[in-house]
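Shown here: the complex without one of its protein chains, the others still in place.
Coming up: chain A.
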Amino acid sequence: MKPILNIQDVSKSFGKEQILSHIDLTLEQNTVLSLVGSSGSGKTTLLKIIAGLETQDSGTIYLHGEEVSNMKPQHRNSIYLYQEALLFPHLNVFENIAFGLRLRKTPEALLKQKVTEMVSFLGMETHATKMSHQLSGGQRQRVSFGRAMIIEPSLLLLDEPFGALDSVTREKMQVLFKDLAKQMQISAVFVTHDLKEAIVMGDSIGKITKGELTQFSDLKSFYNDKDSGIKKEVEFWKQFN
């Protein structure tokens, strides 16, 4: 199968500080890659480079086999989602979800049908006319996902999207995302600090350490890697058994 995302030898520095060093990465279609790494390791920069919001110093990026290294973000069909839901505060839930379709000048009848379906899928029927400040953190994040998914992006780039949520809401959102990703055949790169979340969400895992990426072919090899931190965590919980 042809990879949806192929990154070759991407490097990036800010001033004298090297953030990413010769990154190679591939992502198969309809799979989720969890990306872990400590703060400042370069995860966000890599995601922003893929989205076209930052420019790499060197290297090439292919999406669907097409080189997009110098393409503007609006033409990449890759959506970058932040930790914050970033709903447009001047629009209600319905209009937030419809935003991308309106940009594409989707006919009104089709737009209403698609948005209504998405609102229903997200379980937000009773909140469709609410403004963002009337929603809880989890509800906002749902709308944010719906707004992204409705335009059927080639690639979803998620930068710790559940980082600001409490543990219960976080688990619910993980389930919702897995369902959405499966139903809509989404390919995604999922950045997280949380090792458990990385395993739950990802079909494969990558780890960035000081700007260098190690991509594990499967979850087992990640578990067996001595630097992954997984074994330490398992040992920690074992002591309470």
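Criterion: contacts are C-beta pairs under 8 Å (C-beta built on N, C-alpha and C of every residue); 3 or more make two chains touch, one makes a residue touch a chain; residues count from 1.
Simple rule for what comes next: contacts and distances are computed from a predicted model.
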With one chain of the assembly withheld, which option in "Putative spermidine/putrescine transport system permease protein", "Ion-translocating oxidoreductase complex subunit D", "L-serine dehydratase" or "Aromatic ring-hydroxylating dioxygenase subunit alpha" matches that chain's UniProt protein name?
"Putative spermidine/putrescine transport system permease protein"
Hey, which of A:Q74, A:S167, A:S217 or A:Q239 is the one touching the hidden chain?
A:Q74
Among the options A:I7, A:A51, A:V143 or A:L213, which residue touches the chain absent from this view?
A:A51
Touch as defined at the start, partner being the missing chain; which of A:I49, A:L63, A:A148 or A:I208 qualifies?
A:A148
Contacts from chain A to the absent chain lie at residues 51-53, 72-74, 76-82, 84, 86, 88-90, 99-100, 102-104, 133, 147-148, 151, 157
